[in-house]
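Yeah, one chain of the complex is gone here, protein chain that is, but the others are all in their spots.
And then subunit A:
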Amino acid sequence: MVSILLSHWMRERRNPFLLLLFIGISIIATLMFGGGMTQKMKIDVFSETGELKESEKEWLLLLNKGDTFKFRAQDEQSARTKVREGRADLAVKLTGDDYRIIAVKESPNAQLAEQHIRTVFERELELRAVSAAAGDEKGFRSRIDTYLEEPPLTLQVKGTDGEELLRYDMGLQLMFGFSLFLVMLTIGFKVNTITKDKITGIWSRLILSPVRKSEIYFGHLLYSTMIGIVQITVVFLIFRYAFNFGLGHRYGLLLLVIALYSMTIVAMCILLAGILRTPEKFNMLFPSIVPIMPLVSGVYMPPGTITSPILLGVAEIFPITHAMEALTGIAIYDNGIGELWLPLSKLILIAVLCMGIGINLMERRHV
């Protein structure tokens, strides 16, 4: 078995580009599609008089108090050009204590921004009006600020189970999704070396050697699983430490899910290789079949988007569905092994069935 691992490693060392390519694509895809989930939306602000006045700079400060938007001063022409060319959803024109939204189409981002700007302006103008009515404007604002820092009443929002209401991190979900999707391709092409070896006669050479058939299979499968674990782990570590993604604190459980998922994908690839018979067919059809799985499993969409019972049923047979459930459970909801047994059991079940049938099919057609 060690010699089989060695053969894989010798070839990997000679040609590591496939592994590096898929690691790179996982990172780029997550940053491209999931980057917007963690970054603030940038909105250009300009004044009708050209330079922002002092009062308008104060409005800019107030607008920037929040996590969602980043308002920045910009000259009118470039702000309008960006909106016109579709490079920005909207821009804001400040007119003293008032504003105008510049947009060419309705969009969810523009609606959210408009809501935020209106709230900021309404609140500030109300405070100003009340302060003015109170007579002691400075003293009143100071008391209001104190109240806001230490309010007499606080409102706490909790989930139905009494726990803190968690904020769902779509960027994290996409990172998991792309990593799990791309590792399927890496593993698939590794598993396909078994059928390649059978066609080229290398398998027969190994069968005639003192290495047992079970060792040959185990060596191939172990290497494919290990390469899958390495790829996902590298991507996760890069996002954890380079991009500050929160993966929770249960790293052991994350590793367990990664290992089980990789093993299940290896089993699934064995089944496909057994059905498709030749390495050429596998190379042609496998990359066409695999992208359907995350789509049907709703990996790229917020939870609950897919409601069709048929699609949900089909998604049940895909390992990525259960691995996503387990990974988001650990990283976002801090789930322990007690909550994860169901998706993990499903992964194991799929692995056992695919491996059994797949090896049987392969053995029927070859030595």
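Keep in mind that, in the parts below, a contact is a pair of C-beta atoms (placed from the backbone, for glycine too) under 8 Å apart; a residue touches a chain by one contact, two chains touch by 3 or more; residues count from 1.
FYI, contacts and distances are computed from a predicted model.
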Quiz item: Can you pick, from "Ubiquinone/menaquinone biosynthesis C-methyltransferase UbiE", "Carbohydrate ABC transporter membrane protein 2, CUT1 family", "Carbon-monoxide dehydrogenase large subunit" or "ABC-2 type transport system ATP-binding protein", the UniProt protein name of the chain not displayed?
Solution: "ABC-2 type transport system ATP-binding protein"
Self-check item: Contact residue for the chain not shown (choose from A:15, A:156 or A:244)
Solution: A:15
Practice problem: From the listed residues A:206, A:229, A:257 or A:315, report the one that touches the chain absent from this view. | Solution: A:206
Quiz item: In the complete complex, which positions of subunit A touch the hidden chain?
Solution: 3, 6-7, 10-11, 14-15, 199-202, 204-211, 367
